[in-house]
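The complex appears here without one of its protein chains, the remainder shown in place.
Moving on, here comes chain A:
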């Protein structure tokens, strides 16, 4: 691979530059390092950075702009740039040259560049989705997308791509997940911060955190092979509510289990942040521990808990693997929780896996769905962060 060879040569040149320039700086000082403004290694680094950075940037930008283009011109250009950088550094080297300042400003530039990548990622997400969503709305009217109640993509034209059934499935499953995870997570957090002995806490807290570390595909498989069939055999069929193993209930329950540690660790932090003086005051007035929790601690922690619930909701809406394996693929608007329904994330996966035709609205709709998902979760997160932050200021 010529590019990796070019990279290696550039790096080797930089190493040579370090050694040569360092030696040159020492020689210029007549062997007395104290006569240099900067320590010799800074002179070396100065040369190494000047040699490597411009050439590496050239290669990176070239590869990014013209990924598949030939690289015959790239190698000599990059090497030339590296050599020029090295020569420039060698010329600049002098006892009075402030190599440390030069190196530090270059390093600082690199640090800034790295922190901009976070912004670039967001911009990349937004632009890539806006771009393709624009294509989609040229081919399919946005009213039909946002207000359509039928989802039936047909490759070959005539498909109906209304988001409402998917939105309903997403919301229904998320509500069940929250109904499971919020009470359990909240009570677990309350018990651990207000009642539990040190020993129980040292066992229960890591155990609940293990739940958080398990990948979602594991929960998905759990839903598929254990929870789904169990719910079908014990509840849905005896009650005559359907015979589908994948259902809203399956996905919601399993997602609820997944969210327990999320809710409990967030609430734990928030409850612990409530000042002890509030508890002492309530207990001093003669209230029991549970009265203290219900009437003093929880109201004080409420904004934070609301924030935690919002964050959990945004997790639930964006969760993919559990619903892919547990909820089914049929887009429908129904109240029966034992019926298979589908969500936005499931449809993004099903429209974008396999052979994609990026001119067909059936493929492009995935980007519109993704953008909807992104905006929804973003709004939830921002609101949640705002609420949590505002609450924290009260006591600090």
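One rule holds in what follows: a contact is a pair of C-beta atoms (placed from the backbone, for glycine too) under 8 Å apart; a residue touches a chain by one contact, two chains touch by 3 or more; residues count from 1.
Simple rule for what comes next: contacts and distances are computed from a predicted model.
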Choices "Glutaredoxin domain-containing protein", "ATP-binding cassette domain-containing protein", "NADH-quinone oxidoreductase subunit NuoF" or "Phosphate transport system permease protein PstA" - which one is the UniProt name of the chain not shown: "Phosphate transport system permease protein PstA"
Hidden partner chain, touching residue among A:25, A:249 or A:321: A:321
Selected residue (touches chain absent from view) among A:128, A:202 or A:243: A:128
Residue touching the undisplayed chain, where the options are A:208, A:274 or A:387: A:208
Positions on chain A contacted by the hidden chain, ascending: 1, 4, 64, 67-68, 100, 104, 107-108, 110-112, 114-119, 121-122, 124-125, 128-129, 131-132, 183-188, 190-192, 194-196, 200, 204, 207-208, 210-211, 213-222, 224-226, 257, 260-261, 264, 288-291, 293-294, 311, 314-315, 317-321, 324-325, 345, 348-349, 352-353, 358, 366-367, 370, 373-374, 377-378, 381-382, 385
